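One structure, as structure tokens, below. Some questions next.
One protein chain omitted, others in place.
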Amino acid sequence: MIRVQQQDFDPAEEYRALRGSGSGTGAIATFTGLVRDSGDLDGVTGLFLEHYPGMTEQVIEGLVREASGRWDVHEARIIHRVGYLSLGEQIVFVGVCSAHRGDAFAACEFIMDALKTSAPFWKKEITGDSEHWVEQRAADLDRTRSWE
Amino acid sequence: MIRVQQQDFDPAEEYRALRGSGSGTGAIATFTGLVRDSGDLDGVTGLFLEHYPGMTEQVIEGLVREASGRWDVHEARIIHRVGYLSLGEQIVFVGVCSAHRGDAFAACEFIMDALKTSAPFWKKEITGDSEHWVEQRAADLDRTRSWE
Amino acid sequence: MATNNTITVKFFARLREELDTATLTVEAEPGLTAGRLLHDLAGKGGNWAQLDGALPVMIAVNQVMTKPDKVLQPGDEVAFFPPVTGG
Partner (left out) sequence: MATNNTITVKFFARLREELDTATLTVEAEPGLTAGRLLHDLAGKGGNWAQLDGALPVMIAVNQVMTKPDKVLQPGDEVAFFPPVTGG
């Protein structure tokens, strides 16, 4: 399940769906990203998120396929929001269920790391009086390469 | 927040508490373990979980302190159930919030791995007509040692 | 969308803003590569000059990430954008 949307999401609903995926599920790992008050800039009051419709979904589907090839993944649910988001709002959700916790953690973290470096989203930080397109962080690229 | 209890828990409530931990929180990683139908035995219909009251809480507090020393942890919430649990029921929840996703994932996985090898809980698998105390898995010890 | 003998070019994020262009259409010349198209567009000068190596530009053709030597076909959709920063 992959969704790119403006509206907010409820992690509890996603968790319920993952939990309902079958009697062989023993482990559910989730990650949620929030808008926080310091990124490249301090005093961030919001973000603007742009994406490339169509390509985004294809890239994320590819990441889920790749994760499913490497680990035991019963189901993966991914939501990424776009548009204007305020401080504290939810940006992204990745949830994975599996028989085993190691696979659930690894697949969840792999997808999340790869989302940051492979999926066509761009983030602009907004402070009281300025805007600033976020630069890709070398640390994010390094994290993604560490899975290769 | 550490709780050892017989009754079920709601991951959504724990998530809300983690999300409310402050404007510097950018990342929330959670893990939930469920009773699944195959462990040491196939056809598992339930578990019985025993613990050492008092020591359990102390050990888990120590794990949270250790995680907080190694990673940026804004808050950690841990719930472990005891008593009789049926197939599909929730056993354990670990949730961590942090400024950064790498810290949230690492602390959450570290605590979960260490719970399995350090906290005084014992699991008995129940099938239709037999019971069986689960043996500690070498793989779990290896996972915990990998954090050393 | 591109018609018979054209290529659709898209820009995103900082590039879309600085070039004040989300989409444009170019003629599909035989053998035209994505990298060559980028170089040609840089030749317009002004803010367009940055397309020629000043900052990293990622390339996708038909919504798949690709390298500059990719040869473009009539009807292709090529996108140029800064390194991604979602998640």
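Note that the chains take the letters A, B and C in the order they are written out, and that residue 1 is the start of every chain.
Note that contacts are C-beta pairs under 8 Å (C-beta built on N, C-alpha and C of every residue); 3 or more make two chains touch, one makes a residue touch a chain.
Note that the structure is a prediction, hence the values are computed from the model and not measured.
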Among shown chains, those touching the left-out chain: B
Option from B:Leu18, B:Val64 or B:Val92 whose C-beta touches the chain left out: B:Val92
In subunit B, positions touching the absent partner: 33, 49-52, 54-55, 58, 80, 91-92, 112, 115-124, 133-137, 140
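Here is the rule we go by: only the chains that are shown with their structure count from here on.
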Per Cα centroids, the chain farthest from subunit C: B
Centroid spacing, where centroids are CA-atom means, of subunit B and subunit C in whole angstrom: 49
Centre-of-Cα separation between subunit C and subunit A, whole angstrom: 26
Multi-chain contact sites of subunit B, meaning residues that touch two or more partners: 101
Per-residue overlap in subunit C, given as positions that touch at least 2 other chains: 87
